[in-house]
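The complex is shown incomplete by one protein chain, all other protein chains being positioned as in the whole.
Right, chain A next:
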Amino acid sequence: MHDNKKNLAFIDGSRLITEALVRAGADTFVGYPITPANLLYLYATKRFPTMLAAPDEITTLQWMSGFAISGHVPVTATSFPGYALMVESIGMAAMMELPMVIILVQRLGPATGTATRGAQGDLNVVFGTMSGGYSLPTFSISNYHDCWEVSAKAVHTAIELRTPVVLLTSKEMVMTQQSFDWSDLPEIAPKKVKQFEGEGQYFPYKADESLVSDFLPVSQNKHQVRITASTHDTRGILQNSTPEAINNTKRLEEKVNKHLDSYTLYDFDEQEGAETLVVSWDISSLASREAVVELRNKGKMVSLLIAKTLLPIPKVYIDIIQRYKKVVVVEENLKGQFRQLLFGAAGREGVTGVNGIAKMINPSEIVEEVMRYE
């Protein structure tokens, strides 16, 4: 029998994500409904102070950017077909340095694929979102606790770094209902966008050593604000390729890397003496956790790394991985997208993957792959 002090409910991940986003400081949801992100859209209608139904995904991202320019922190939820339409506008928002969160609920592709089947096939798309290879801080959710903590971190990171942030999840995480005890979820403190308070001229893109420039919304009458998606100087004025403008463009990449440690989230369940490491992210982390329990019950020594901050790739993952002779990367896509980001196309001896599409990877497949090394 459960302890009576527990707050038990039967809920889906979408509910936890939506609640966490609002508590963390997001105040506007703009969206175009798409399976399997619909529940996030529906909960947003109940919970967000402002919720707007946009006619399509390009409009969604543009409205979100407009909201951010006027001082709000917007969120949307979509799936690959919608994300693909948003790509140009996400680049715009990153260049304009607008805080926002884009939840990408992965489903089976390519193209429209199957809307009601989960997948982990969009990491490469997110990795390649921006021309020039600029990084979008990208998180993924590996269980219900992450729906809470990682979602809040996504909002906080977007606000602190003045950047769009992507939150990757998949159909099985946001639509599956589960008995869940919310009594031990930590409080979430709301964050506000740090605003310029000086008296002199306001430079929208001038940054101190934090590399994050102070923000001002266009709702105020004290300082002129210039915002642009084109290559620009610190005043926000379009430039061709002056050193100041190019330095500003470089700063976009440098700022997300400089603060990476502050938003690196992962679980590392280390077993001393283990030579094998299972690595996973998003929905296949559920199977990976169960597989590791099973392997240890069988006497197999194995460690587990669950990556929650996916992009930019935190150095700590490389440090951990290098300590293991055998690495099995588990993800629900055919080519091993995270594995390729970690090891490149050439891979490394001892590195394999457990992959598949159109189904959740089963713990037994992971057990089998780890044991295959024996």
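The rule is short, and it goes like this: contacts are C-beta pairs under 8 Å (C-beta built on N, C-alpha and C of every residue); 3 or more make two chains touch, one makes a residue touch a chain; residues count from 1.
Convention: contacts and distances are computed from a predicted model.
The complex appears with one chain absent; UniProt names that chain "2-oxoglutarate synthase" among the candidates "2-oxoglutarate synthase", "Transketolase", "Dihydroorotase" or "ATP citrate lyase".
Which of A:Leu104, A:Ala119 or A:Ile227 touches the hidden chain is settled by the complete complex: it is A:Ile227. Interface note: of A:Ala24, A:Ala37, A:Ile69 or A:Leu211, the residue touching the hidden chain in the full complex is A:Ile69. For the chain left out of this panel, the touching residue among A:Met92, A:Val105, A:Leu211 or A:Leu265 is A:Met92. Set against the missing chain, the residues A:Val75, A:Leu286 or A:Val328 yield one that touches it, A:Leu286. With the whole complex as reference, residues 1-2, 4, 7-11, 15-16, 18-19, 22, 28, 30, 35, 43, 46-52, 55-56, 58-59, 62-72, 88-89, 92, 96, 114-116, 172, 175-179, 182, 218-230, 236-238, 286-287, 289-290, 293, 359-364 of chain A touch the missing chain.
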